[in-house]
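Note that one protein chain is taken out, while the other chains of the complex remain in position.
Moving on to chain A:
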Amino acid sequence: MSETADRVKKIVVEHLGVEAEKVTEDASFIDDLGADSLDIVELVMAFEEEFGVEIPDDAAEKITTVKDAITYIDENQG
């Protein structure tokens, strides 16, 4: 597992209060991890802080799974 993946999963566990085992790469924030739309806004903010990337609203809307987040960060990290 990549370092990005580890850090993303840690943030998800902390913010959503879910068990680490449930945070698989295929997990959907809303369908599998119990998040609502505002939780995703908060998660995106946390990713931006942690990785120093900017995630614009239109990109954030496409981040629906853990893998989406990892991919976006890996591709856009400066």
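By definition in this document, contacts are C-beta pairs under 8 Å (C-beta built on N, C-alpha and C of every residue); 3 or more make two chains touch, one makes a residue touch a chain; residues count from 1.
Quick note on the criterion: contacts and distances are computed from a predicted model.
Per its UniProt entry, the chain excluded from the display bears the name "3-oxoacyl-[acyl-carrier-protein] synthase 2", taken from "Probable septum site-determining protein MinC", "TRAP transporter large permease protein", "3-oxoacyl-[acyl-carrier-protein] synthase 2" or "nitrile hydratase".
In the full complex, chain A contacts the hidden chain through residues 14-17, 34, 38-39, 41-42, 45, 49.
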